[in-house]
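All protein chains of the complex are present and in place, except for one that has been dropped.
Just so it is clear, A, B and C label the chains in written order, and each chain counts residues from 1 on its own.
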C-alpha cells in the first residue's frame, strides 16, 4: 500500500500541527465517542489558548475537562455541561469564555460547515433569551434566527473501526458528533479502537468515507476511560 | 406484533392519501433507488396536477417519466434530466413547469426540511444566472444565496431492506436521495425489496430509523425496471 | 408510593402504542418502570438512539451505550443508532410524538421554564429547547411545588423560558392539568386530593370542571 493511502501514524505526529490558539472540535456525548487517547496526547503537549468545541464537558478529570482544568482553553463552545461542576465554576469565575447552543443546532452548525454552507435558518430559541444574542431575519413571512456554520482548525474523532485510509465505522451511542465533526475541520485526526486493512469494511456500512480524514491513530484501549464508568451504572 | 408497530401494507392503500395537486418526492438517481413499484401504482391512480421532485427524470417510459408522460404532473423540481428528451421537450413546449437546482443543493434543501430548518445559506451559483432567480443576503461580510428548505406532501422511497416498523437499509448507489426524502414529507411510503421482522437489522447499520416512515410495502421484484438496463452496459 | 413514582405511573398512561417518545433526565425516565408490558413504544435519546430500554446493571453495561443522562442502558429489538444531526432532525422535523420533560416553572398558557436560573444554575441548553418547541405533544411531569412549598405552576414564568406555549399537559402528584389561554384546566385529581388543595398550591388560574374530575 503506498504511503499516500496509508494514513496511520502515532498521536504525537498527528497532533503536531495543532498550534496555540487553535480551535479544536472533540467528538463524544459524555464518555462514549470521546477521543481519550488523542486528548491525553494533546494534554501532554499543553497548548495554550485553545477554543474547544464539544457537546459536553465530560466530567471532572475526564476527557476534554482535563484540558480545561490544565488551563489550555480560553473558550468553550458547548451545549450542556451539567455533569461537570468544575468547568461550570471556571465559567462562573470568568476563567473560561463559554458559548452555549441548543444541542441539535450545535450539531447542525457543525454539519453545515462540513457541507460548505455559510449558515442555516432556524426558529429554535426564537422566543427565548437566545434571540438577543443572535442575528434574525424575515424569510418567507416568518422570523428566523440565522446561525453561522461552525468550522474548526482541527477535529479529534473517535471511531470503533477505521481502515488505513480512514473509512470509519462508529459503534452504538459513540457515534454522536464524531462523523459531523470529521467533516468540519481543516485537520481531521481519528483514533480507532481497531484499525483494519483497506477493503475489510462493508462499503454499504461505512459511516464516513476516508476522504474526510487526514490521520488515523490507534486508540489505547488500556485507558480506563474506555471502560464502563461505575458511577453511571444503575443501582440494583 | 401490535398493528401500531407493523407498518406493512399494499401500495394502493399506502398511496390513497396522495390527492390531486400534491407535491411528491421520488427517490432515486437514475434507475437505482427509484421506487418503481410505487410509481406504477401511482400511475394507475392517475392523479392530476402533481408537483414531482426527483434528482432526474429517469428515462422515457421508465419510473417518474411515466407520470409526466401521462400528464399527471404540472411541475417538476429536478437537478438534471439529460437522459430524457421527452421531458425536456415537455418543458420546452411549456407543458411542464420545471425548477432546476444544483444537485447537492437540491439534496440539502430536502435535508434541511427534514431537519426542521427554514433554509440554508450557500455561495453555490452566486456568480451565475441562478442568482437572478434567488434571494441573496449579506452575512458575515459575504453575499449568500438563501435557499428555502423543500418539503413535500408525500415521499416515495425505495429501500433494499426494511423491517416492519420501517427501519431502512439501502444498497450501493440506490441510497442517493432516498434517506433524505424520507425525512422531508408528511407522508412517507417506502417500498422494500426485502421486508424482515423487527430486530433483524443491525442497529448500527440502519440507514434511517423507522420513526420517519409511515408505510412499508413490498417492491415487486419481477418488474424489469429493477434489473440491469442493457443500454447502460459498457460495450466489450 | 413516592410522589415521583405516582407522577410517573400516571404519566405512563399518556403513552400509546407505536409512539416515538423522548423522556427527559430525572423523573421522566421513571415512566419506563410503569409502562404496561404489552405497550410498544420507541424511546428516543438525544445522544443518538431510538428504541432504548431501561438502565442496566454493571454486568450488562456496554461502554458505548448510554442515554443522554450518562446512564448505561439496554436497547430493545428494532433499535437504531444515528448521529446527533439525525437525532435532532427527528425532533425538529416533527417525528417525535411525545416529549416528557421536567420543569422549574410552567405558566398557565403552557410556557415552560426548565433550563436556567440566571446567576445560579446555567449548566447549558442541551436538547431541551428543541424537545419543548418541536415535540408534537409535550407532557410536563413535576412535583406540584418546589421543595420549599412555592408554587411551580404560575400565571407566567419568572425564569427565562425554554419554549412558549409548548406544554400540552402537566402531571403532578396532585393533579393532571392542561394549559389553556384562560388558565389550567383541571382534568384529574390524585386519589385523596381535593380541588381546594390544588387551588391553594397553584399560582396559575385554574379552571374547574363541571363534574367531579376522575381520580388517578
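The rule we apply is simple: a residue touches a chain if its C-beta (ideal position, glycine included) is under 8 Å from a C-beta of that chain, and two chains touch if they have at least 3 such contacts.
Because the structure is a prediction, the values reported are computed rather than measured.
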item: Touching partners, among the displayed chains, of the absent chain; value: A, B
item: Contact with the hidden chain (one of B:125, B:148 or B:199); value: B:125
item: Contact residue for the chain not shown (choose from B:53, B:68, B:81 or B:217); value: B:81
item: Touch criterion as defined above, residue of B:40, B:100, B:137 or B:187 at the omitted chain; value: B:100
item: Option from A:69, A:153 or A:204 whose C-beta touches the chain left out; value: A:204
item: Where the missing chain touches chain B, by residue; value: 29-33, 55-56, 78-83, 88, 91, 100-108, 111, 122-125, 127-130, 160, 170-180, 207, 226-230, 232-234, 236
item: Chain A residues that touch the omitted chain in the full complex; value: 1-2, 4-5, 111, 113-117, 163, 165, 167, 183-184, 198-199, 201, 203-204, 206, 209-212
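Just so it is clear, only the chains that are shown with their structure count from here on.
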item: Comparison of B-C and A-C (more C-beta pairs in contact); value: A-C
item: Longest centre-to-centre distance from chain C, chain (CA-based); value: B
item: Centroid distance [mean C-alpha coordinates] between chain B and chain A, Å; value: 32
item: Distance between the centres, which are taken as Cα means, of chain C and chain A, whole angstrom; value: 29
item: Length of the line joining the C-alpha centres of chain B and chain C, rounded to whole Å; value: 36
item: Sequence positions of chain B contacting 2 or more other chains; value: 115-117, 203-204
item: Two or more partner chains touched - positions in chain C; value: 49, 81-82, 85, 88-89, 91-92, 134
